[in-house]
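For this view, one protein chain was removed and the others were kept in their places.
Naming follows writing order (A and B), and every chain is counted from residue 1.
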Amino acid sequence: MESNNLKKTDIIFGLCNCTSNKKYPVLAEVIQKTPNDIITEIIDSGLKGRGGAGFPTGLKWKFAAAGNNPEKYVICNADEGEPGTFKDREILLKVAGKVFAGMAICGYCINASKGYIYLRGEYKFMLPGLNKALLEFHEIIKELGYNFTIKILLGSGAYICGEETSLMESMEGKRGEPRNKPPFPVAEGFNNLPTVINNVETFVNVTMIQKYGVEEFKKLGTQDSRGSKVFSISGDTPNSGVYELELGMKLSDFVEEYGDGDTKAVQVGGASGFCVPRKKFDETIIGFEGVPTGGSMMLFNSSRSMYNVLSNYLDFFAEESCGQCTPCRVGCQQLVQGIKAVKKGVKDEEYLDTLLKLSESIKITAKCGLGQSVANSFFSIVTNFKEEMIY
Amino acid sequence: MINLKIDNIDVSVESGTTILNAAKKLNIKIPTLCYHPDLRIAGNCRICVVEQKGARTLTVSCATPVAEGMTIHTNTLKVRTARKHIIELLLSEHNSECTKCYKNGNCELQTIAAEYKITNENFIDLVPLHNYTIEHYSPSIIKDDSKCIRCQRCVRTCEELQSVSALCVAYKGDHMKISTFLEKSMLDVVCTNCGQCVNRCPVGALVEKNHIEEVWNAIYDPEKHVVVQTAPAVRVALGEDLDMEPGTIVTGKMISALKKLGIDSVLDTDFSADLTIMEEGTELLTRLKKALVDKDNTVALPMMTSCSPGWIKFIEHQFPELLPNLSTCKSPQQMFGALAKTYYAKKRNINPAKVVSISIMPCTAKKFEADRPEMRSSGYKDVDYVLTTRELAIMIKQAGIDFKTLSEEKFDSIMGTSTGAAVIFGASGGVMEAALRTVYELITGIEIPFENLNITPVRGMDGVKEASLKIEGTLPEWNFLEGVTVNTAIAHGLVNAKKVMKNVASGKANYHFIEIMACPGGCLGGGGQPIPTDSDIRMKRNRAIYQEDTGMKLRKSHENPEVIQIYNEFLEKPLSHKSHELLHTTYISRKN
Partner (left out) sequence: MTEVQEMIINLANKHGSGRESLIPILQAIVEKQNFLSEEAMNEIAEQLDISAAQVFGTASFYSFLDTKPRGKYIIRVCKSIIAEMKGKKEIIKTLENSLKIKVGQTTSDKMFSLLETNDIGWSDQEPSMLINEIPYTNLTPEKVITIINEYRSK
């Protein structure tokens, strides 16, 4: 396979004049087109959700646009809570205007007049800046002819509220307990009305696609992973921080650029993601066709105990699970206690196979993505680093 | 119609049907735990998972509507493996002391674990890590967190059916539990003791406080004279816990069983239900007279029934400003209790201190009611112990009685005779109907003009019922009611009580008399009735009650000879000083 060298981009954070000069020129252009045209463009661009789930954005908007319900909503999921993810933090601090613009474009497309940003409670310090920017934004777009206002709602310390239905439950004043799907948010979302909920970065991409055009966007990335992605890199790296790269790169290229020379494993996609061991770096593609990520990339060198890593992730899930469904609530506790018991020698190493089978059951029976993803890191760490689980 | 395939069999169902119900149509049984037909769908236990062709994960059949062309398999290796895991997970956080558990033999977790032959412990026991508590301060309900499977059926019941929400889900993750406000005792929060949560708990996490041992002790004690009263709703449901079909009338067998248990005198709450009608009917007329004749606008109308102790606690917490509207009449249970240790003891020449007064009730709130400090009009605790229908069935089994083959016996006297008007107290609308049968005749001198005295507009399962009656042809004494249209409302289930109370509180309501029963269906759906419950079972009990009514010789409370007798010999007349002393009560505000 031909090697892909890392391609850095500057779409998300770069100056583009689309939202500057306090005029939001990109929105002036958008309103000249029909909602249908814009949705077609977004579909054509191949843009997929940037929060981690990767659902085709244009398709989501198309579903929400259909149907004559007079009241619909646009929600920006800014509950960035996946361990190792902090890219939305930077996007909101540096280019919030692009996020607002993307939301306004969505509102225009699906005929929604109300937008919400659900901002994680840990980012409360951003509120004064965001509210100030919003004031200006509202004034400008009103003049441009948009009927759209954005309100910011704060989270209160619950990772699960990053799950779309849990987020909506929280907005409705309830416990963040995920709902049954179907129905999906585009049909019955916030207040049981049609809702588009997208990640912060996804909305920025929409704005940029409108600014630069679909063809420019399609030049980046691969067939299955169009465009660029913002990554948040941390751990055993001399270069912690936020970086924008084209999707579809080889993990080995990534490690060569960002590792410390002794990278043993990369956790792609946070605690809900996959742990890739050194021997698989070369064959692993970072993108929707390989291992997808919401942006979190954690690097571990050979001094690190993968048992500690897994233990930390499992404790996290056991604590942050909403607790409603049996496989996740009890299953996570069993995984936590299980690896402890094997490590201590209270259970023998065959018990790891019992736990692997259990994690598979959790994956296919849990009510939401949190439970369904626990098996990802469990499976990848236990199978690739079995000795570290036992000795 | 939607066409799909389940286990290779074609089936057609209406759009919106869940996979679970589509399978039921084919007699394919998919196990469930968090699902309950009376409640909205939760989809959290994950027991009912099935395999759907093309789906990434397993599908929960209770929460997923069918789709055209769906292919479902209910019993594959994947499904079995996953389901076994879920059962094992539930067992690992569960205090599995089945032999000592009150729900042993009637526990849904036990049933499914037995079906899947979960015989060895695959996972780590999580119980020691949880510091579970058992809370038993409430007079009616015991909450044992160590048995809870967090299906949330109790929380949903308390919210959806009763609009009380004394129970909630608290915390998250491994700390998630079913709790009350700030984890207080059920005694210290707005719990009405209605027991609907107990009816729907699949396991032993919520059970009634049982008094079986205390009652046995009283029966065995040769010094004590044990008197039992039985509520109307018990006699149409008791059979369900003794291997009989819902809706079987077992009055005669129930009496026979109680005698075999060793009860000294088997009497009838229905007697005091008739008495309640006399007192409450007169009270209503008195209030109407004050309003219409004396033009006294301080008189509290509409008047509301007061025989449902769950309802009483509900209004004391939520609408204390409406307490004056409650009838001051005690419930039939408490009227009976006060009379048992005065009138009855006197007539039978028994030392009231030796009388143990027991009631058999379809209700858990009656245990709370018997414990209310003001319920001591006799000078003693008027009702010593309340047994739910379930507890009576347990005692009958403990005594080795073959219930089905018992002969039919009759109630003892005095306080054992009753009318059809009394037995319908067990159904929503029954108190209203009984009151109307008597009051109408009292003020007009003729029978209420409904065929066979069946006042059908107040019957049935609608949450809120309204009925109006124009009074014509009054006797001279009741002239002030000539041409007056009396407006009534009947509500069952506290969620419906709340609707009516909001209307009354806002001044929008135009009623004169309101009947409220805390439990869905009325007492027949009470928190002490056999488990399981659903609308079908309650309907069957409902039909049985009205059947019992039409089968009785006397159908109007004022015709009850023992009622006539007690007024002649003891109480003098309704609302007399003696009546007020023994048969009427007061209420307290329980707002913060």
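Everything below uses one rule, namely that contacts are C-beta pairs under 8 Å (C-beta built on N, C-alpha and C of every residue); 3 or more make two chains touch, one makes a residue touch a chain.
Just so it is clear, the model here is predicted, and its values are computed rather than measured.
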item: Residue touching the undisplayed chain, where the options are B:Thr74, B:Gln110 or B:Thr180; value: B:Thr180
item: Identified contact with the non-displayed chain, of A:Tyr24, A:Trp61, A:Phe86 or A:Phe288; value: A:Phe86
item: Sole contact to the chain not displayed, among A:Gly176, A:Gly221 or A:Gly287; value: A:Gly176
item: Listed residues B:His85, B:Lys103, B:Lys147 or B:Lys172, member touching the removed chain; value: B:Lys172
item: Where the unshown chain meets subunit A, residue by residue; value: 80-86, 89, 120-125, 153-159, 170-176, 232-236, 240-242, 296, 298, 304, 308-309, 312-313, 316, 319-320, 322
item: Residues of subunit B (touch criterion as defined above) contacting the omitted chain; value: 159, 164-172, 179-182, 189-190, 592
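Just so we're on the same page, only the chains that are shown with their structure count from here on.
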item: Distance from the mean Cα position of subunit B to that of subunit A, given in whole angstrom; value: 50
item: Residue numbers on subunit A that touch subunit B, as the complex places them; value: 158, 160, 175, 177, 180, 182, 318-327, 329-334, 337-338, 341, 347, 354, 357-358, 361-367, 372
item: Contact footprint of subunit A on subunit B as seen in their complex; value: 41, 43-47, 49, 56-58, 60, 63-65, 78, 81-82, 85-86, 89-90, 92-93, 122-124, 126, 129, 149-150, 152, 169, 171-176
